[in-house]
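The complex is shown incomplete by one protein chain, all other protein chains being positioned as in the whole.
Up next is subunit A:
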Amino acid sequence: MRGDDSVAGRVAALMRDSMFVDPPDDTTDIVASGLIDSMGFMRLFALLEDEFGIEVRSADLRLDHFRTIERIAGFVRDKRAARQPAGDHAAT
């Protein structure tokens, strides 16, 4: 069982607390189940960016990246690992 401080735990908390979406587990297909619609995904991307300091770009939008909490957590970990060194900031 994952800890709440894990990336997956934080993603689940974001969805539950900010989007009122509560998948039963980390492997539930949130796309097929319709738990999140198109506008919901934009909200999710913004939450992920704010929570984890990553940037979601068009090229990142592959369905498999966001199908489950588990995969979203993997996406976040990969983005953080590839993030620019501290001191480089995205254009505002």
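Basically, a residue touches a chain if its C-beta (ideal position, glycine included) is under 8 Å from a C-beta of that chain, and two chains touch if they have at least 3 such contacts; residues count from 1.
We adopt the following convention: contacts and distances are computed from a predicted model.
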The complex lacks one chain in this depiction; which UniProt name from "GNAT family N-acetyltransferase", "Spermidine/putrescine import ATP-binding protein PotA", "Ethanolamine utilization protein EutJ" or "Metallophosphoesterase" does that chain carry?
-> "GNAT family N-acetyltransferase"
Tell me where the left-out chain touches subunit A, residue by residue.
-> 31, 34, 37-39, 41-42, 45-46, 49, 55-58, 60-63, 66, 90-92
